[in-house]
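Up next is subunit A:
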Amino acid sequence: MNNLLEVRNLSKSFGGLQVTRNVDLTIAPGDRVALIGPNGAGKTTLVNLISGVLDPTGGEVMLDGSKVTALSQRQRAHRGLIRTFQITRLFHSMTVADTLRVAAIQKNGMTYRFGWGGRSADLIEKSVERVLTDLRLQDRRDNDVSLLAYGEQRLVELGVALIMEPRVLMLDEPAAGVPQSESHIIMDAIENLPAELGVLFIEHDMDLVFRFARRIIVLVSGGVFCTGTPDEIAANEDVRAMYLGEAS
Partner candidate 1 sequence: AETVKVGVIGPFSGPFSGSFGEPFRQGVETYVAMNGQPTDDIEVEFIYRDLQAPDPGRARALAQELVARDGVQYLAGFVFTPNAIAAAGISAQAKIPTVIFNASASAVVSQSPYYVRTSNTLPQVSVPTAQNALEKGYRTVVTAVSDYGPGVDAETSFVKAFEAGGGEVLETIRMPLSTTDFGPYLQSIQLQEPDALFVFLPYGPPTYSFVNAYRNNGLDDAGIAFVGTSETQEVDLQSLGEAAIGLETGYFYSAAHESPENEAFKEKLAELFPDAEPNPATVSAFDGTHALYEMIRATEGQPDPDAAIAAISGASWESPRGPITIDAETRDIIQNVYIRVVEQEENGRLVNREIKTYEAQPDYGVQD
Partner candidate 2 sequence: MAKEIAWNSVDAGYGRTVAVEGITVRLSPGEKLGILGRNGAGKTTILRAMMGDAKVHHGTVEIDGVDVTGMPAYQRNQLGVAVVPQTRDVFRSLTVRENLIVASAERDRTKLAVKLFPRLGERMQNLGADLSGGEQQMLSIARAIMTKPDFLMLDEPLEGLSPTLAQDVMKSVRKMVEETGLGCVLVEQHVATVLDFCDRALVVQRGQMVFSGTTDELRGRPDVLESAIGLSAVSSENE
């Protein structure tokens, strides 16, 4: 089997504090993996390490079988490794459509074009339209992102990632701040992603986790505590006590 993403023995410390401990993890095409664990377990840090925001203190990240540990966030993004942020990061002076356009421009390598026009420009407009429709944001296309309600900003955040047509997508609490009734918009969007894509998502909403994950990784104190199918995890007494509590 060829894994899209493989993480080997990854570690990270901030000063004396070890936040990631020898993590091994693989994501294959079509995977829908949930990363759960108590607050401060190191989930976001792990995503930061994989996406290249942080440099690990040890271990390797491999993409399509080749090492990317030394590559920058930007280079990894070019290879299809895309993530969203737990705390939304959007371009505050822009409208929804422009925000998506910016992402599409980077995707299509059009940064140094000094004018619109040509076929790739149409391509950009089309993909922007598609994402707006998928996320039901058509009404908001010309609104400034900074004036949107928080939940809508989360949608745009996801839209930015989708437009990048990732191969591995890492979502840090994609549904946080989105009302329960609307979280399906987000999850539908994820569901509808091309099957061969690998998805890793962090989520504290167990309904969503159990509904969408096909595999769950439980992270505790920076290390992988256990991995399993949703049923296995739900049945795991230790996980219940430590993390799930009365949920599910």
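Everything that follows uses one rule, which is that a contact is a pair of C-beta atoms (placed from the backbone, for glycine too) under 8 Å apart; a residue touches a chain by one contact, two chains touch by 3 or more; residues count from 1.
Keep in mind how these were chosen: all candidates are chains of the complex that A comes from, given by their letters.
Everything numeric here is computed off the predicted structure, so don't read it as measured data.
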Discussion item. Once the contact definition is applied, which of 1 or 2 turns out to touch subunit A in the complex?
Written reply: 2
Fill in: candidate 2 partner contacts - residues on subunit A that touch it in the complex
14, 36-40, 42-45, 86-87, 147-152, 155, 172-173, 176-182, 204, 206, 242-247
